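Structure below; questions to follow.
Shown here: the complex without one of its protein chains, the others still in place.
Chains here go by letter, A, B and C, matching the order in which they are written, and residues are numbered from 1 within each.
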Amino acid sequence: MLDAFLGWLGVVFVFTGVFFLFLGALGIFRLPDVFNRLQAGTKATTLGVVSTSIGVGLIAKGWILFAVALAIFLLMTNPISSHAIARASYRVGVKKYPQTDPDECEKREWKFPEGGEEK
Amino acid sequence: MIIYVATLIVIVVIMLALIAVFSKKLLSAIIASGFVSLGVSGLFFFLQAPDVAITEAAIGAGLSTAIFIIALKKVKKGESKDEE
Amino acid sequence: MERVESSAGSRYLYAVVVYFFLWIVLTYPFSIHEWEAGAAIALLGALLTYKQLSVSGMKNIERLGILLFWYLPVFIWEMLKANLHVAAIVLNPKMPIKPGIVKIKTNLKSPVAKVWLANSITLTPGTLSMDIDGQYLYIHWIKVKTKDVEKATQEIAGSFEKILEAMFK
Partner (left out) sequence: MRNDTPALVKRITALSLITILLIGFFLAFKEMPKGSAVNVNQRVSRLYVMKNVETATKMMENGKFFAKGIKPLRTDVPYTPITFGKSKNLEDGAANVVTSIVVDYRGFDTLGEVTVLFLAATGVAMLLFGKEKKRKNKTEPSLIMYVGTRISFAIIFLFGIYIFVHGHLTPGGGFPGGAVIASGILGLFLGKNGYKPNHLGLKVFESLSGMAFVIIGLTGLFSVHSFLANFLPTGVIGDLYSAGFIGLIYIAIGMKVGAELSAVVNSMIVDVEEEWS
């Protein structure tokens, strides 16, 4: 009884994850520029993969600890990588959406390490 | 069931390989070849060779892509500017 | 950048504890052989890499209570809200976005706390931390409500900053 319930709960988790992953893909397709796309991409894929892996852990009970560890690692690293992509693409000068209204980053002074030069 | 998934992966891998061969930019060629490695490692897994799959994913998709990009950066630094 | 380092012994002990716990998780069906090997690997591996893992050492374990019972519920709730927000924007045919990059000021001192804050901001509704410069964080906001630094700080980082201040005293 409990096993069947946990299995169905896992199926629900997996389907939620798949739905959010689909939304992330749709967001990457529809939104206008890199930063907006990253917004959709990061949030949707993080919740999607975390929920899917926990669902798999509930369906196959031998893997639940693995799944939780995977989820924690993803929660730690996914925002960092998206931060790196956003920073690098701003730094390189990727075109941003024209209606981006306040752009505080433009006024920021970049620190250069010794020996580095501005291009 | 698995055969359809695998065929889909094969088609994607072949397209990525074509991109890697024909693209003008070297950086996109390198990234495409990294994705080729990832897809091929999935195929290895389906063909019941998880050992090779893990090796391919770690070395082919992870490390060698990074080393190629670093090498590309080094080579571009040595090029003369007026060629670009 | 201020940096409060614990003693090397405390950091080493923390690394050993974390490695041993992770090893047990990785080799899940418990067996005594795996535990022996895990203890040896934790002791040796921590010797090589304890400098990388943590700055504040065993203090991190005391923070676990706040993390589990205060931070995590807030965080999960915010993450769900963020995803529903993304869904609402993406599925709306008009796509109501009004993006902008705003600047917020944080009072947190320790680097790890700043990273926690930036990660939490990235996973909460409509915001993405783009850059960090001392006490200022640059945030890409998908629907700008205010351009003022103070109000933006209150709006974006308010709920997490309290918790993180309590955590990283």
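What we mean here is this: contacts are C-beta pairs under 8 Å (C-beta built on N, C-alpha and C of every residue); 3 or more make two chains touch, one makes a residue touch a chain.
The structure presented is a predicted model; accordingly, all values stated were derived computationally and were not measured.
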Wait, the hidden chain, what does it touch out of the ones we have here? A, B, C
Of the residues C:N83, C:S129 or C:T153, I need the one that contacts the missing chain. C:S129
Subunit C, residues in touch with the chain not shown (by the definition above): 1, 15, 18-19, 22-23, 26-29, 31, 33-34, 37, 41, 45, 48-49, 52-54, 111-112, 114-115, 118-119, 129, 131-132
Name every residue on subunit B in touch with the hidden partner chain. 3, 6-7, 10-11, 14, 18, 47-51, 53-55, 57-59, 62-63, 66-67, 70-71, 74, 78
What subunit A residues would touch the chain not displayed? 56, 59-63, 73, 76-77, 80, 83-84, 87, 91, 110-119
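Basically, only the chains that are shown with their structure count from here on.
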Between subunit A and subunit B, what distance separates the C-alpha centroids? Give it in angstrom. 22
Please tell me the distance, in whole Å, between the geometric centres of subunit A and subunit C computed from their C-alpha atoms. 14
Overlap residues in subunit A, where contacts from two or more other chains coincide: none
Subunit A residues touching subunit C - in the complex, by the definition given at the top: 20, 23-24, 26-27, 30-33, 35-36, 38-40, 42-44, 46-47, 62-63, 65-66, 68-69, 75-76, 79-80, 82-83, 86-87, 90, 97, 99-105, 108, 111
Of subunit C, residues touching subunit A in the complex: 22, 25-26, 28-29, 79-80, 82-83, 86-87, 89-91, 95, 97-103, 115, 118-119, 122-123, 126-131, 133, 138, 140, 142, 144, 147
